[in-house]
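Sending over a structure as structure tokens; questions will come in a sec.
For this depiction, one protein chain was excluded, whereas all remaining protein chains were kept in their positions.
Chain IDs A, B, C, D and E follow the sequence of writing; residue 1 opens each chain.
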Amino acid sequence: MRIRVINPNTTAAMTAVIEQCARAVAGPGTAVEAVTSTMGPASIESHYDEALAVPGLLAEIARGEAEGVDGYVIACFGDPGLYAARELARGPVIGIAEAAMHAASHLGRGFSVVTTLERTVGQALDLAERYGMARFCRGVHATDIPVLELDDPEVRGVIADACRAAVAADGSDAVVLGCAGMADLCEYLTGEVGVPVVDGVAAATLWVQSLVTLGLRKSGGGEFAAPPPKRYTGPLSTFGTDGAAS
Amino acid sequence: MRIRVINPNTTAAMTAVIEQCARAVAGPGTAVEAVTSTMGPASIESHYDEALAVPGLLAEIARGEAEGVDGYVIACFGDPGLYAARELARGPVIGIAEAAMHAASHLGRGFSVVTTLERTVGQALDLAERYGMARFCRGVHATDIPVLELDDPEVRGVIADACRAAVAADGSDAVVLGCAGMADLCEYLTGEVGVPVVDGVAAATLWVQSLVTLGLRKSGGGEFAAPPPKRYTGPLSTFGTDGAAS
Amino acid sequence: MRIRVINPNTTAAMTAVIEQCARAVAGPGTAVEAVTSTMGPASIESHYDEALAVPGLLAEIARGEAEGVDGYVIACFGDPGLYAARELARGPVIGIAEAAMHAASHLGRGFSVVTTLERTVGQALDLAERYGMARFCRGVHATDIPVLELDDPEVRGVIADACRAAVAADGSDAVVLGCAGMADLCEYLTGEVGVPVVDGVAAATLWVQSLVTLGLRKSGGGEFAAPPPKRYTGPLSTFGTDGAAS
Amino acid sequence: MRIRVINPNTTAAMTAVIEQCARAVAGPGTAVEAVTSTMGPASIESHYDEALAVPGLLAEIARGEAEGVDGYVIACFGDPGLYAARELARGPVIGIAEAAMHAASHLGRGFSVVTTLERTVGQALDLAERYGMARFCRGVHATDIPVLELDDPEVRGVIADACRAAVAADGSDAVVLGCAGMADLCEYLTGEVGVPVVDGVAAATLWVQSLVTLGLRKSGGGEFAAPPPKRYTGPLSTFGTDGAAS
Amino acid sequence: MRIRVINPNTTAAMTAVIEQCARAVAGPGTAVEAVTSTMGPASIESHYDEALAVPGLLAEIARGEAEGVDGYVIACFGDPGLYAARELARGPVIGIAEAAMHAASHLGRGFSVVTTLERTVGQALDLAERYGMARFCRGVHATDIPVLELDDPEVRGVIADACRAAVAADGSDAVVLGCAGMADLCEYLTGEVGVPVVDGVAAATLWVQSLVTLGLRKSGGGEFAAPPPKRYTGPLSTFGTDGAAS
Partner (left out) sequence: MRIRVINPNTTAAMTAVIEQCARAVAGPGTAVEAVTSTMGPASIESHYDEALAVPGLLAEIARGEAEGVDGYVIACFGDPGLYAARELARGPVIGIAEAAMHAASHLGRGFSVVTTLERTVGQALDLAERYGMARFCRGVHATDIPVLELDDPEVRGVIADACRAAVAADGSDAVVLGCAGMADLCEYLTGEVGVPVVDGVAAATLWVQSLVTLGLRKSGGGEFAAPPPKRYTGPLSTFGTDGAAS
């Protein structure tokens, strides 16, 4: 089984962290490859960034389909392009917010999300609602640490503090890490915070592995069927009839 | 006051229809210009199309900001890129689904949406929820007429039949037209269907005009503040630091 | 186009303020007249007051219908008698809570309402739910200033403080003013509070103007059709068969 | 204990039916008196009628308070003026829709409401939501029998048919009768329909009796405290400072 | 009329308190008997305890059915086994959380629950949702007093403090006591707290009495029909074909 984990920002160092966390949990028969998007923003910290990260993500899905990949993880907590990716892929596509929130819902009555910039809180709340997880999501808390500074060793303590404060304020049973760039902090934070801490990169990898093992993939018709072939114009013309969706 | 109506697909003939419908309702002091996106799909009929129409839409917002436009209408019923556009624009940005659903909510207890392809129904339901209009939206009904065939005179009757059937099935007080390409059918359909019929292009034009008149625009900070400048890579690099968001 | 703004309390001084705020935003072709109810309470600060303000409001709607008015604003934040007024009027009727909440929903993810007496908070919450705006309404905050003391220059600062406190507590993107008597404070408060401030009197005036321009009015049948003629008894007998609804 | 059942329409024949049904269930120590409103419509079949029935209802509450009544039933399925009545009364006030829906919620997972005119359906749905009963209310079904024709012996069969059809369509565990004028049909319908049939007049009488026995009444402050005294103008001036609320 | 109040824990001293509070409100024609479960935990303070209290509760329902009891109260705030009990009983079965929350919903816009251990809060929230009372339930507050220490005179003041704090924090119109063991504190607490205090034991007794008086009982078929006879194994075999459900 081949699972591709797509980092939809263009920062390769972050992809390396993501790949390591995904591989650490995959089963023996599962090959996990992480790839970095080749177009768009260096990090995703606004609706604008997110929207413009999607074409690069979809190009990776199209490439994966050509290469026979079995399933995909979208390794950004905004789950950018999830529905479009599901149209394009034959196998399952899971976002890390989706997987992390689902996982946390099995651990208790409520979880807190700890994330990067305050301006991304709204997107996390929208996703919680979309996935039916709003009843479990007790709060989304920003640390105001930019995505590309998460590898600074000094921020670990700040994030641990934010997790503890979130659990206390929300009375939560678990913490969900609100950025793929926090994946390698999960073990450390689990030791620091008194409740389970969920990293969506690892969770989504196992969710995809499980769905592929179960043979579960979208039906051939309906909302998520392959997009109808169509003429595309301008810099994105490769996504049209003779491009990705053909 | 200058309002720009953006057709986020690349079909100029549809833009002409849209412009006419928007101008027909704008006040005497309001200049309405409709523009056609220069990149992306010829029509938007999937999540994939919608995601790939957003960069072209954002390019038009960026151009409008440089030209001092006061407010924007996104003239596609999926309201693609609405949140990203709000980050980029100083003035109000309204989607046609948003305006049409709001307008219909003032006319009675429930409305039906009549739209194009079945696969777009889910997006309309998501938007109804996002805008708080789910309690008014009693059903979304597909005609399975592709967007680019809406100017075929023969489809008028099919759409009228679908509107009547939707009203009967849902017990609705109004019909919302689920595609910008139906804007010029609104008058005809109003005569055919026994309840008011709402075209979002006209409604959104007046909503933007009203918000500009009221002096209401997003606050400077928070979720919809201007996106943080950032390095962008590849075909979309013009959207980065030295591009649209600067 | 003739729009009538009805002050459903009997205090003419408040009507003058309301008329000025409504006229300030109406388009060049729109004649705005504000009228004062001739029966009921001097201000509306309880469910009791609100219920007893409705007959006077309906009498004004009936008079407006006889005079060919095109649309109505109910200028009290409880939106008293909205549904009954819609039955009676041929054109659109919009409440100021309705318009203000809708307008604020286009400005961001959440708004706070700042209102007069604590006991009116529940009604504002009910209206937010009725209009689908509960997901945007993050809090309703009372200043405990009675309606008829809003024209005291000393209260301006108290209200500004309440707005700032509400925004801080709720993390809101906008403030909605919870009383028609605050309409003339909107400009001042916009300067004082860091987010947009919405006055429902102005907003509702433009909403009605927009709906009339769009030619949108209730369908002839259904819940909001003209009320069935009926015998009325006692002091309200003028509202019956030979009265308002005939 | 004295319970007053108020018929908020002006049709005394209907009051007689209501009184009989209320007395049939009241406990030995409970005196039940039904009264007819002295102002407003002969029957309540629109939002307009309902709004204009409220002053008469409130006059009866005020009279009851002067006479030392312990609790009140509002015997119209729209529960008109419920919140205003609660402000005025020291003891409990229960609407028949409120009591019937609550009672039905204890009998199974879902109930159907069978009512009079189609145009009243929306009000029943609003009440179900207000009382938290929307999750139990599976449908509201109109018979299109006017309120004042409910005493026609020929309509019994029509209503029984409507009840059976509603139960079949909704898969309901109970039927709620949607009009006080149906109170005396409850026993007949229980025999005809295969599920329990709930009459709100009887239910509300026992709910009030129970609340009085429990000593439960609103707190002295807050939303439902006595309305603040205030000057009232015109035909309703008796409701003001020197009138009902004093 | 015979009403049986079942204490589903095995502590007879608590049953005595419960019986006294139930009898104090029952009508002259109503015989109230309280019984103590003969199997399971001494008090119910976890999902585990609750699950294991249900067989004993069901045995009492089966015994009551054999003895011709008309209706039942489940006197534990988790309302354990409510649905199973409804299948077994011919007459109404009401839980004390159910009755107390319903009663409180008639007293204002929101109530607070004050309960025993923190770990039981989730169950109370689940019940509020199940009964449609979530919109009224503003908070569930634990005192962390174990159930079997509620008869300690020293805890009265602690509970009164918790009630006052809950009302202040939630802005509630009423307090619901979250344990049958608090039933005899209701009068004291009513005097201490500024809002009505609701004891579910008394409320449920009157709810059952009311439903029996109204002749309302579940329909013969559907979800709550008598459970299908079935072979049971092991220590619970008496509950099977030749046992309770036969």
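As a working rule, a contact is a pair of C-beta atoms (placed from the backbone, for glycine too) under 8 Å apart; a residue touches a chain by one contact, two chains touch by 3 or more.
The structure presented is a predicted model; accordingly, all values stated were derived computationally and were not measured.
Chemist: Among A:47, A:102 or A:230, which one touches the chain that has been omitted from the display?
Modeler: A:102
Chemist: With the missing chain put back, one of A:92, A:139, A:227 or A:240 would touch it. Which one?
Modeler: Touches the omitted chain: A:92.
Chemist: Against the chain that's been left off, what residues of chain E make contact? List them.
Modeler: So the residues of chain E touching the missing chain come out as 10, 38-43, 45-52, 54-56, 58, 81, 83-84, 86-88, 118-119, 121-122, 126, 129-130, 222-225, 227-228, 230-237, 239-240, 245.
Chemist: Taking the full complex into account, what residues of chain A touch the chain not shown?
Modeler: Residues of chain A in touch with the missing chain: 25, 27-29, 92, 94, 98, 102-103, 105-109, 131-136, 173-174, 190, 194-196, 198-199, 202-203, 206-207, 209-211, 213-224.
Note that in this section only the chains that are shown with their structure count from here on.
Chemist: Would you mind checking which chain's C-alpha centre is most distant from the centre of chain E?
Modeler: Ranked by distance of C-alpha centres from chain E, the top chain is B.
Chemist: How far, in degrees, do you have to turn chain A to put its CA atoms on top of chain E, rounded to the nearest 5?
Modeler: Fitting chain A to chain E on C-alpha positions yields an angle of 120 degrees.
Chemist: So how far apart, in whole Å, are chain D and chain E when each is placed at the average of its C-alpha atoms?
Modeler: Comparing mean C-alpha positions, chain E is 28 Å from chain D.
Chemist: Nearest whole angstrom, what separates the Cα centre of chain A from the Cα centre of chain C?
Modeler: Roughly 45 Å, centre to centre.
Chemist: Going through chain D residue by residue, note those that touch at least 2 other chains and give them in order.
Modeler: Within chain D, residues 122, 222-224 contact more than one other chain.
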